[in-house]
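The full complex has more chains than appear here; those shown keep their coordinates.
Which chain is which? They are A and B, in the order written, and residues in each are numbered from 1.
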Amino acid sequence: MRPASELFPSFPSPDDKLHDHCGVFAVHGHPEAARLTYLGLYALQHRGQESAGLAISTGEELICHKGMGYVDQVLTQKLIKTLPGRSAIGHTRYSTAGDTAFINAQPLVVSCQKGQIALAHNGNLVNSAALRRELESRGDIFQTTGDSEVILHHFARAKHSGAPEALAEALDKVVGAYSLVVLLKDSVIGVRDPHGFRPLSLGQLDGAYVLASESCAFDLIHATFLRDVEPGEMVILNDRGVISLRFAPPNRLAQCIFEHVYFARPDSLVFGRSVHASREQLGRLLAREHPVQADLVVPVPDSGVPAAIGFAEESGIPFKIGLIRNHYVGRTFIEPSQAIRDFGVKLKLNPVRSLLEGRRIVLVDDSIVRGTTGRKIV
Amino acid sequence: MRPASELFPSFPSPDDKLHDHCGVFAVHGHPEAARLTYLGLYALQHRGQESAGLAISTGEELICHKGMGYVDQVLTQKLIKTLPGRSAIGHTRYSTAGDTAFINAQPLVVSCQKGQIALAHNGNLVNSAALRRELESRGDIFQTTGDSEVILHHFARAKHSGAPEALAEALDKVVGAYSLVVLLKDSVIGVRDPHGFRPLSLGQLDGAYVLASESCAFDLIHATFLRDVEPGEMVILNDRGVISLRFAPPNRLAQCIFEHVYFARPDSLVFGRSVHASREQLGRLLAREHPVQADLVVPVPDSGVPAAIGFAEESGIPFKIGLIRNHYVGRTFIEPSQAIRDFGVKLKLNPVRSLLEGRRIVLVDDSIVRGTTGRKIV
């Protein structure tokens, strides 16, 4: 068995903003484009709960709806029903603090001399501040505080008139992590940065093509997983099918390990590998590299379960569900004003006392083992 | 190991309304009575999501708030803050259909010659229809269609003037399953029927006493579990402490097995036994009584997990998380209008294809093994 460090080639977080993961989805060529995008975002909800949005093309113009909240709050049934068109892109964004939350919701939609364009971005650019200063010094105005808007400015003033070429020209300026879905009047473009930091997969449904951050979005809509978009590849979905362009040579591969550890759903294939299998394997490696004496292996539900099973299988220590999650934890909660402490955890997780009391526990959270020496609960 | 039939003495469902479980909570003698009741109901939310309500005593009068929906929707922070008093009862009710839903929300609060009384009831009476006809023939009016109101009518016209005695006199008329919490101006009463069909536990918090359907409500508020209320016992919580009365001889014990299998949270003690341990043991028994050849034991999350672990340990077949639950499944969902089928399950559960494909699976749901011969998914 290989050490954990060999499982993933490297982990160069572009700017230490680990938290900034998002989900993107796109479809071209399906009469229910808005509905499929809604469903795809629904399946990707775990990648971002702060804001959600989609843009569709009527064939004549782009229409965008976005807002703060969960996918099913922002994109209501009433709204989805009214949205025409055969192509669409969508975005769901992780929770970040700050007043700028709404203006940075995606997709971004602008019009320029090349027509209308909508963009949804998963990742972080490392040189966006410098690019922005440069553009502002030429007289450009910015309506968001995020890093994606610079791509649109460079697209608008690219020398190439064709959209894929103009987009490639714009991407030539930016450095960092980006998986993009782009909507034009008559096509959808998917892009993955040359390092392949963030995932993006291509699928097929009836005659249509779909793009998603994780394959679990394909499962929900009964689409077939075809392949990952390659690092440095641009796929253009239009009425003639899928065209692949290589806009940059693939760079040293630098997939984000946290996709497998934290972000992705275990039923997804990400970077061509089962997330579930990765987590279980990390548990096994942990048990091998840091063997401990304990009575029980207990996961922090739900994300810690696969790694805990791996740890238990490798170590031979029994696996038990020793923490119970409250399924009804809401977002507005009344804090006790006195006499009651320590609610943060209690509300969400409660130990099974009869199981844990007096026993040495290996507690596995995500796939990071927090208490390898057997931190005791209760 | 004993056969499953010996684990629980019997299972005489009073009237086949298995679905009609609720959660009750009560507190006497705490300055944050309303808040603790809110928290207790929150922990019991899994026992009922249709309606929620509480009644508090100011010392002078009872005030009741109830409504359709989840505990945190009905009992808002703003409301809880305004509710005074040192004693309270609460109720959360399982989802049932029908227009009578709201008028049957509990607690019921009435005034009569013995003063005001509030009642919250978990269980079903088998002779309520006959009692109701008899009361109506005497000129009484009924404002609910549920079975709990007959208890209040008999309480109001009981010969005894003391509330505990009058309540005992009323309970002498009714037959069936009932765990009750009752609020009077200056005390709280907890009652469990002579068969002990439904659970009710007594706990302590600072100087106050609390009652709850399951001990997980005590854990959340840091109360100490003292004991179960006994079948046929009435406990009176007032400023002098806890008084125990036996209003009926304990009958042949008839605990509802579904409390352990379905209703209760695994971290609760119910009927003096760990729910988690019961579920795991049921899985073990299953594996013993119905051994099968299979590659993997897979639970339907989350309720099937303990029994699946028991099955796996007993059978030696590896336990795997082969179905992933979508945590963001909401209550309003847009049905696809065409081209997409089979959403009911897909939305909530998605298989880990790489794990399940080509393997023989034992699928464990709740603690009922649905596919013992290895029903294959995918």
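Here, contacts are C-beta pairs under 8 Å (C-beta built on N, C-alpha and C of every residue); 3 or more make two chains touch, one makes a residue touch a chain.
Quick caveat, the model's predicted, so the values are computed rather than measured.
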Number of identical chains forming the whole complex, with 2 shown: 4
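Just so it is clear, only the chains that are shown with their structure count from here on.
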Inter-chain centre distance, chain A versus chain B - centres from mean C-alpha coordinates, in Å: 38
Interfacial residue positions of chain B with respect to chain A in the complex: 30-32, 35-36, 38-39, 42-43, 45-46, 49, 70-72, 76-77, 80, 205-206, 216, 219-222, 265-267, 269, 274, 276-277, 301-302, 305-306, 309, 313, 318-321, 324-328, 330, 332-334, 336-342, 346-347, 350-355
